[in-house]
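Left out: one protein chain. Kept in place: all the others.
Read from first to last, the chains carry the letters A and B; within each, the first residue is number 1.
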Amino acid sequence: MNIFFLRLKELLDYLNGCSADAPVWLGRNLPGWVWGVWWAVLLGVIALFCGQSSKFIYIDF
Amino acid sequence: MERRTFIQAAVVAVILLLGLDRAVGWMGRNAVPRVIVRQAHSSTAFTDAFLGNSIVRAGVSEAAWSRTAAVGKIPSRPVNLGLGWSTPAEHAVLWDELLKTGNHPRRIFYGFFDLQLQEYTNSVWWALGGNMAMGYFVDPELSAKYHAPGSRLGHAFMQAASHVPLFTERITFWGKVEELRRKLAAIGLKSAPSNPEAKDGATKDEFSAFMADSSDAFARHCENVVRENAPFHPAIDDIIESATRIGCKVYFVEIPMTPEHRRLFYARPAWTAYKAWLRGRLEVRHAALIEAGDWVTDPTEFHDSLHLDATGAARFTERLFRETARLDIGSVPSPP
Partner (left out) sequence: MIFNTFSYFLLFLLPAAIGFRLAAPAAKPWVLSLFGAAFFVFFSVTALAGWIGAACLLLFLWESAISRLYRPGSRWCLLGVVVAVVALGIFKYWNFFTGLPFGGNPRNNPWHWHGAFLPLGISFFTFEFIHYAVDRWKNKTVPGKFSEYLAFILFFPTMVAGPIKRYQDFLPNLRAPSTAWAVDGRLGMTRILVGLAKKFAVADLLTALTDHLNHDDIAQAERWILPVWLMAYGVKIYADFSAYSDIAIGSARLFGLKVPENFDWPYLQTNIAKFWTHWHMSLSKWLMDYVYIPLGGSRVSPPRIYGNLLITMLVSGIWHGAGLNFLVWGLWHGVLLAVHRAWTKRAGATDKSPTLLGRYAGWATTFVCVNLGWAFFVMDLPTASFFLRRLFLG
């Protein structure tokens, strides 16, 4: 269970751009086209939701 | 290696984005503004056109209008071009689309409330949201005249944006997100009435520019408009001008408001003075004012604090037909 969460966290950190290299258990870095698809998905989500945009909370701090 | 990965990623992302752009264009084919524009473009020879924002969309019943006309045996084909979350600029564009078909209605009814005819929204040409985004894809040239007056950059931007559905028609899916937001917001609260016309983005925010903070502030605002002889929104001027040029009678209709709204705002002498001033200004332009603010007295015939429900809309529309038929009896053809 713990290993599952740990691996999930590593994968998410990798997909988040926090770490340059893929988790060891993944074997190799993701190919360029996967990153392209991932960026397109993110851009799609951004386009979908950006209509309600509001100020970042910490801007006022 | 990394360079190849990056370039590959960028190329794939751009291709997919182009695909998404086309998909959004396709998804937006039945967006509310497009449906209304299609209605305007239809081959039907409309006799009566209704313009305005969501209070017109919700408050005017084409069926009630036709029914009342049939009873009086007066030939009439109404078209409700009311569009939620819109400004006079969009109304002028819709009106222009109707005229482009060669269709010349006999009468046009522009529904308003409060000081809407003199107010400007804070929309900016690089970020027209909601149904106002129709400005980009229906007639960017005319829209730019109102949203980006005197700005070449604005004109160019609006023209260019018309080719990017992902930008111009994002309301297609924003509307769905907005629905989700409302559903989330309603959880755990006593059920709040929702305005069915608002589902495409028209909310009470639409009216924030027109809603005064208090009854006193509203009265002062009315007095200022009268004292300064405030001009109409340029789009309103254009609607009046183009309609009268083709011999179309123009009515400005004070849309019925809730008893609470009337008590707070319309009971003030300043509002009476405003309407007298408005009547004078309209008559000079060969247009007329119809004071229908108190035609629906039952608060249950309103969906929310601003919009009529189906019953209220039918009641108001029937009376509007009767009153204007009486006024226009000379110009209305006799029943067969």
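In this text, a contact is a pair of C-beta atoms (placed from the backbone, for glycine too) under 8 Å apart; a residue touches a chain by one contact, two chains touch by 3 or more.
A quick note: this is a predicted structure, and the numbers were derived from the prediction, not measured.
Note that of B:45, B:63, B:153 or B:180, the residue touching the chain absent from this view is B:180.
Subunit A residues in contact with the hidden partner, per the touch definition given at the top, are 9, 15-18, 20, 35, 38-39, 42-43, 45-46, 48-50, 52-61. Residues 2-3, 5-7, 9, 126, 177, 180-182, 184-185, 187-190 of subunit B touch the missing chain (whole complex, contact as defined above).
Note that in this section only the chains that are shown with their structure count from here on.
One simple way to say how far apart two chains are is to compare their mean CA positions; for subunit A and subunit B this gives 41 Å. Interface of subunit A with subunit B (complex): residues 29, 31-37, 39-40, 43-44, 47-52.
Interface of subunit B with subunit A (complex): residues 4-13, 15-17, 20, 24, 129, 166, 170-171, 173-174, 177-178, 181.
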